[in-house]
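Got a structure for you, written out below as structure tokens; questions coming shortly.
Below, a portion of the complex is reproduced, with chain positions unchanged.
For clarity, chains are labelled A, B, C and D in written order, and residue numbers in each chain start from 1.
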């Protein structure tokens, strides 16, 4: 089996062409995406041996999804087939003061009906890193149970576990998220978050920051990380993405990694956005790659932030960036000059 | 309220661009359609005052659907809003020996969860004609109950009722269809069908016909109509669409109307198909229009067949044809010459 | 009849795909738009009961226009059909230092030939607010006469009248505009303008401002409003849109409302522009909605500016924004974050 | 100046993408076309030195038109610029029993306002062949006068003149067409027509033919040609296109040339149509090329029919076919096999 395994739901993403709103849509761009799948694809582009575990129905819409994942080099051999439908999300691209809007249509999806009894733990054979996000347990109770089952087994086998907290208000309440994530985070070694998530799920904030106004406090985030580690001592590293959303079109983007050596802050990118969905996932993938390849502290956070800065310029959920591209950016050339 | 009311589910139809298969789809054309909505839109183009009753969720995907219906002139004021999602169907356009393929993704739709208690019978106020298809009760038990509730009330008010038998194997079994449709057809005055439907639902065939080979027997269909009328004496008129599917690209298309005066057979059109989905519905709409405007027998079936012949050349579920266009075709000019 | 009526010309807008110039255009996006129609559609999205009065030819190009208006919820029942053609405008989208360019092809349009005798004043029955722009009388002398006829009747019936001054150099001279608008503005209660318009039509400026350099003086605009009210004492409120065009791609956008209570200035938005055509009209619609729903002064101008800020991010002439969206923005969240 | 000159109006053609109807059009394909321009472009592809004379406004929409003509190798140096607008025609592509439909929007075009005083007869310097169609004088009285002025001058200089009769019911009445064309045809050497045109303009028919049913009588057409020559003794050759419109999707296509040696009938092609607009013009161009290059009788008609058979498979008004391609088809290979 693969070195890295990610587990979660992948959906068909339907987005009106260009900046059309759903009310104006005569055609939809159809791509596939989901937090853990995005991480898997991104890692595959970096050369990692990575598998994605999910559950999909047995129809052409899902076959196309598997074709895409396989095409990008993800091991799809452990994907379960069954159930009634793929989850779908409609995504309306924002601009300026109008934010992107997501309409979930994922109730009753094959993944939401995954059962512990579906889980074949042999997928963990040889696995060294397992990644999931807070979206997975939010999908359904049975998905949460399956996740817990898998996490426990992974921990038993000494697999490193990373989690992107990723709170989704349209999927579950803060109360439920807090209860379930508290249970799951005790299996986690590396936590990825942002201020919103910690606030939403655990009511913990980065003092001195104001998301809507775009003010971010490095000190506040470092303190927040320590609070999370106090709550979950198993967590050895906490990484934050720091987004200053100047508008839906232009964002400042940076990150911070808090580990035993202290708090490492990346440079900040001002980005004209092509597609920001999957930005956080590409950060997670960059971080996993960096940590798995001996990059630490500042080097790790620089790589993760550069990877995700590039993602914001790429259409679709997946970050199609190579290690060479990311290194070139993180090591200094952000001028966006033509290569010829 | 409107003169004509149709009742059923309308779905988002997602179809890969051109002849792409779903496995190749990077973009989907997005239109809306469903048997009874198609009839309503078609009637509105003919100038009829027509309302469509359905249940839709409260989101932008459904708002766009309402916008389209309203744009085409259908009265949407009685549409119920609630529930979780719009039904979706993926449609892969066939060609030559490869038939079009439909993947339904309509489980858990707002319409499937419609309840008798949702039904406000005041929509029948002033209504003179009610139309539904065999798809409506196939969607769910509660939809079947709502349909029966509405039909009963319509009958009580002296509304003329038409039904397109429309068997969908992907929605229910033949046994269940037979049981439920037997209950509903007793409210029906005008039955629309084809050989497949009668065979599938009631195990009644048009002797002498063979669908796959394309041989159709007029006598067989006349006899079949009489059998249906024997079973349901309330049915005063039976109309059949007669499709000889030479291939997914070229069809012969004609129709037959059996009424008290006998059996009226239309001329036959050989059609290079642009989009055959909704062909039967446009026939139903043509027939309803004709019958409501004093056209009888051969005149009625000619109009209905011409209307639906034109539909096969129009993209989407809806038949965007005017009475003038249909009359021009049914009265003789099928040469397809340029009008300039 | 509807609560609000708008009166003017609607045209077919043909715009090359993306940033292509007309000289490069192989395909045109086809939408419909015109000052007063844009206001009507925008108001309909806010839930207003609004009708649009115009004159269109009897062909499919105009039928499609009516379908769109009706789809967006505008009452089209009073639209007159007749004449030879729809007005057309070709619109080339600008970027950076290259401004958008408009080529009018509206001579001989059905609307330009509208006559006073075509006007059925029963459209004012129940009407509480009438809106027109300075484009309407610029189209033709007969359109100007029809407008005056309608305005007079509206005034007689106590209808509130708003006017967007909207000078179009490609349609008439400053001298003629001054003469005609002087006649029409005496029926107006609410005037919408910008510095360019007042300067172009009445040779009145906002001292201290420089449009090309982007410097705007609040005091200057307040004074300008007072000058206009001095000239037309019937005008109780004057609203200005304040555009600082940094480039065709990025604009600063704010507004000001001068009423009996003083001068109310909105916050300023920096907007990456998707489509700025119709920006002023969406401001007008926002203002009408606000004033009709008891919002006054700062609250009114905030709503109008937020509405039109969103418009700049929407393709086409029409502002497809709901009251909820606009309120969310005007009350503070302009970060453009993803909603999920 | 060029060897061949054609004179007439060229319009912007707007056609909904694919088989969409105008009522469904969100995008239009934009090409340019008009009878005489089509002939000029087709001749240029055959290597002829050909100029096109028309009048166009001075804007980007017309600049693009000139760019296209020049790109295809037509000499555009004599095109007059002035007036207000380009003529436009909306074209809805038909299929099966639904014919294509054309909506003209050409009133007030720059060409329609061409005056005899605009005509600089030096364009005839070196000219050996002049071509026009019956559409030119139908556009306006002044266009008819300009045409007559040019024809007369051409005749005086010994230029060969060809005319495609091309009756357009949407432009003028049969009575007026008869009167004007009677005047113009006396300058013509080569007449191109079809049964409809002769019938519409001169009330002369090909006995034994029935257009709607598709029956064509060779003898009838030969006789019709002789009748035309009796009426206009200056006409030395008459060519007919013979279209059997099985449907808008499939046509039989052949032609006939009647000259002093008798009546030459081409083979008949059954064509799946891509775009039939300009089919007649490509026939005219093929005939002119053939006659100018010493091909006579059967050889000439074979070439003209093969040229126009190919045109039916090409998008847009223009026939982009080389002499080599046409010869290959006319000399036998109509199998449509892949060339590789």
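The rule we apply is simple: a contact is a pair of C-beta atoms (placed from the backbone, for glycine too) under 8 Å apart; a residue touches a chain by one contact, two chains touch by 3 or more.
Note that the structure is predicted; figures quoted are calculated from it, not measured.
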Given 4 visible subunits, total identical subunits the whole complex contains: 6
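Criterion: only the chains that are shown with their structure count from here on.
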Partner chains that chain A and chain B have in common: C
Angle, in degrees to the nearest 5, of the Cα rotation that carries chain B onto chain C: 180
Between chain A and chain D, centroid-to-centroid distance (C-alpha), Å: 62
Residues of chain D whose C-beta touches two or more other chains: 21, 23-24, 26, 101
Overall pattern in which the protein chains touch one another (line/ring/star/complete/other): other
Pairwise chain contacts under the document criterion: A-B, A-C, B-C, B-D, C-D
Of chain D, residues touching chain C in the complex: 14, 17, 21-31, 59-61, 63-64, 67, 84-86, 88, 90, 92, 101, 103, 105, 107-108
Of chain C, residues touching chain A in the complex: 269-275, 306, 309-310, 312-316, 320, 325, 329, 332-340
Contact set on chain C toward chain B in their complex: 67-68, 70-73
